[in-house]
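As you look at this complex, bear in mind that one protein chain is not there, while each of the others sits in place.
Should a chain be cited, it is by its letter among A, B and C, assigned in written order, with residues numbered from 1 in that chain.
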Amino acid sequence: MARLVSRITPLLSGPVVITLVMIALFSLLSEGFFSPSNAVNIIRQASVLALVSFGQTFVILLAGIDLSVGAVMGLTSCVTAQLMLAGHVHPAVAALFGIATAAVCGLLNGMVHSFLGLNPFVPTFGMWGMALGAALIITEERVITGFPSSLRFLHDGEFLGLPAPLFLVAAVFLLLHLFLRATPAGVATYAIGGNEAAARLSGIRVRLHKTAIYAFSGFMAGIAGILFLARSNAAQAIDTIGYEFDSIAAVVVGGTSLMGGKGGVAQTLVGVALIATLRNGLNMVGVNLYLQLVFIGLGLILAYVSESRSLLPFLRLRRAKEA
Amino acid sequence: MKRCVWLGCLALVAVAALSGAALAAKAPGDVHVALVVKDLTNRFFVEMKWGGEAAGKQHGIKVTVLAPEKYAVDNQIRIMEDLIQKKVDAIVIVPIDGAGIVSGIERANKARIPVFNLNTLATGGEVIGFAGIDHVQLGRIQGQWAVDKLKGKGNVVILEGTTGASSAIERQQGVTEVLKKAPGVKVLASTTAKYNRQQAMKVMEDLLTRFPEIDMVLCANDAMALGAKEAIKDARRTMGVVGIDAIPETLEAIQKGEVAGTVDSNGFDQGFVAVDLTAKYLLKDQKPPKDTLVGSGMATVITKENALAFEKSKTEKFKKFGIKVD
Amino acid sequence: MTLSSRALYRVAAVTAILAAAWIFVPRFGTESNLINLLRQAFLLALVATGVSLTMLVAGLDLSIGAVAALSSCLAATVIVQGHVALGVLVGLAVGALGGLLNGVMIAKLKLPFFIMTFSMMFIVRGLALTYTQGTSIHGFPQSFTWLGKSFVGPVPMPVVLGGAVLGLLYLVLTKTTFGRITYAVGANAEAARFSGLAADRNLIRVYALSGLLASLSGLIYIARLNAADADLGMMWPLEGIAVAVIGGIAFSGGEGNILGLILGGIVMAVVGNCVNLLGLPARFQDFFIGFVIILVVLVDHLTQKRGKVAKSLAVHSHSVAKEGGP
Partner (left out) sequence: MAEPLLKMEGVSKSFPGVTALSRVDFDLLPGEVHVLIGENGAGKSTLIKMLSGVYPCDEGRILLDGRQVAIGSVRAAQELGVATIYQEMNLIPELTVAQNILLGREPRKARGLLLDAGAARRQSAELLASLGQHIDPDAQVKALSVPQQQMVEVAKALSMAARIVVFDEPTDTLAEKETEALFRMIRLLKAKGIGIIYISHRLEEIQKIGDRVTVLRDGHLIGTLPVAEVRLDELIRMMVGREITDQFPRHRQPRGEVALEVKHLSVRGALHDVSLTVHRGEIVGLSGLVGSGRTALARVLFGVDRRDAGEIRLFGTPAAIDSPLAASKLGLAFLTEDRKALGLFQILPVSDNIILAAIQRLFPHLWIDARGERAAAQEYVARLRIQTPSLSQLVQFLSGGNQQKVVLAKWLATHAKLFILDEPTRGIDVGAKLEIHRLMDELVAQGTPIVMISSEMPEILGMSDRIYVMREGRMVGEFAHHEASQERILTCAVGG
């Protein structure tokens, strides 16, 4: 039994405990919550936030921040929709072009930040405005629909009873987790976030690496934008505004430190699960909109406090023995 | 660091492999209808909520009214997905965007949950019926009244709703249709203020600067009309201001002469009719008509003359359903 | 602090933008437009004071919009019943309380500013909506609306109030012990603690002041709009950051002159104003704002970077020569 306990306890970080407590609470209060179909529903709703939060995780690991992801997602979906509708471009090609646009936005963020040494808030905030403006201009502030809906399988499709986005998110998660843990570039990311000067002195090309990570964050926002397009089958520039703060919240609540060098995509996955479960649960229980906002705010604070000072006294006892 | 990979998988698997709770049998009085509106910070939708709840009380069914956290159609889709999981008996949806909401309706169709489309026409998905006012007609009423008031001659400025929103497009279509038939009336500018009071005040300030003489301001909703009239009052200019929705604050402004008139868009009636038809469909299996026009009866603009009469009839209606009006 | 060379670059850039607008944009130079511009600029600057103060202590207050909404709705309820002074006090008190809560949690419980103020944004917005249930509070007496609508000679009251607040803040920040400690905490919070300064107390006061300023901005806005609803200030955090960044406030803390906000406000107001005066669709505004932010900051950074490098070398040589020689 002790061995089992010792294997499980390191998993029970604060946010995981909070998520499980929430699941239990919501299951008691609403009968539809604790069901496989609702689980599938939560996964679908959380998949877009997960993808964009993975990109944000990498930037925050560098002790940076990317405020542009919300607008860049919107730009991707609008570019792709317009290409398919007006340009009669094949959906796959249009999607690739959309993702490329997002990656370029990320690249610009990275270059302005790392080569000109500007605090990352500034270029990504400026990019937020430009990407939003560009998306609005492309779509003339209209909603674009009526394009071929072959992308929809990405979100609505099912395979072995599990939603398609689950496979996409799981594949991306494992790839990124492996990248961070087991590749030189992954370790370099932690090194730059932990001690940039030391990373540079170890021969890591810091500026190049940072630029690549911001471009990667743009790239992930692009993929999230495509999945968003598949989900709503309509493209509107302002629909994805808000994902920048939601993704930062998911990353930080999950346990990745804003100071950089600590955390990872696994923690972010938990953060995303927590936020998605919270929002779905409040709807299932039928809490009125106004109070829902209050509970989301309280939930975020509780999740963060639980991560930084772990809840279970038993856990703390174990950690004290180890230190 | 190994623990993190376990951590991620645990969260995914736990959520995916939950076992189903037993489905409670549905008692007739236990019918639950959800009304999803665009946002609950605008008085028009608050009255629609009251209408829906009133109809619910009449049929003895449970009605919950939900609105998205953010004015984005994706949030409405998320609410519909959650309602599907909650196994509500029917969803009445007022889409922020008729095209954007289609994938939400299709999901409800797949779950065999009937959907009633209200106020803004959805461009796809099966709905058991549509009720709403004829936005184009509202635009025409407003436009015609303005032309008559200006005796066919004068400068007009139009404040449109959120660009791309179906209701904004249709109301704009109605207004411009009428104004085109009056050569003497010149449309100086037609720009959006996103159905928002603060935005309307700012845009109006700039329009007052741009055009020294404006005779009439046509606003696609009352919130914008109230914002515009403040800017006009501050700039010590005089011109007619016409809105749509006939919310109480506008009626007060009409009596004070700050706003020339408004058009009733029957928020309460829309809510009531939609829930009423849905309840009848669920309880008495009466298929609602494909297209129900709500309350286009009051086909005239409410002005100083008939404002009091209109307000009295409205409060009586509310009282009938036991709704306390502040 | 004397107007350093960096500030001169910034003032020059803004005057260049103003001159260009004056020449190319029709009716930009008219008196009414300039008044609108000035009022808009100072209101934006006032909204940005909360964000800027918290940026000075290397933090950020994302809850200013929500705090403004809640405090102004509560104040409006009191003001509508005629007690204007009491209402204003209630508003300011609620604002300060919200800010105080932020400060205590950040300073004492060591919560990161992002999580605390981001969560407060949701919590306070929810409370405001619950309080007003989506309806607006309107009909303020003239003795209150003068806050937003009256003039002192040609100058609109918001400009006078905004100017007074910014002037006072400038004096507080540069000429009082509280101000110096604020810059010190922003530059190096640990060193401030080790220098025997009450760093935590200073943090709490800065966040409380940010909440107070947010509620003041809210009160002035509802005085202008002549109505208060829970929808107020949705975009204030982002607009505030934009004005602060253009105004030269550094995200990393301890650096930036509060008067720079006037320049930031002017740039934002000019962009919005020109888009309207040229009749461009509103969507161009977001693009230009993003573009201007990066442009102004790039120019500022390049001028600053060269300035810094030159200075550091000059000193290096100076001290080497001094120490080395007998």
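Assume a contact is a pair of C-beta atoms (placed from the backbone, for glycine too) under 8 Å apart; a residue touches a chain by one contact, two chains touch by 3 or more.
What you are looking at is a predicted structure, and each value in this text was computed from that prediction instead of being measured.
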Where the missing chain makes contact, among the chains that are shown: A, C
Residue among C:Tyr131, C:Phe151 or C:Phe178 touching the omitted chain: C:Phe178
Absent chain, residues of subunit C that touch it: 175-178, 180-181, 183-184, 187-188, 190-198, 254-255, 310-320, 322-326
Interface with the undisplayed chain - residues on subunit A: 178, 182-184, 187-188, 190-191, 194-195, 197-204, 261-262
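Please note the rule applied: only the chains that are shown with their structure count from here on.
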Graph class of chain-chain contacts, one of line, ring, star, complete, other: complete
Inter-chain centre distance, subunit A versus subunit B - centres from mean C-alpha coordinates, in Å: 33
Multi-partner residues of subunit A (at least 2 other chains): 140-141, 289-290, 292-293
Touching two or more other chains - residues of subunit C: 129, 133, 281-283
Complex interface listing, subunit B residues touching subunit A: 1, 3-8, 10-12, 14-21, 23-24, 40, 64, 66-74, 77-79, 81-87, 97, 99-100, 102-103, 107, 123, 163-164, 192
Touching residues (chain side subunit C, partner subunit B) in the complex: 26-27, 30, 32-33, 36, 40, 129, 133-136, 138-139, 149, 221, 224-227, 229-232, 272-273, 276-277, 279, 281-283
Sites on subunit C touched by subunit A in the complex: 62, 105, 109-112, 114-116, 118-127, 129-130, 133, 238, 241-242, 245, 250-252, 281-291, 293-294, 297-298, 301-302, 305
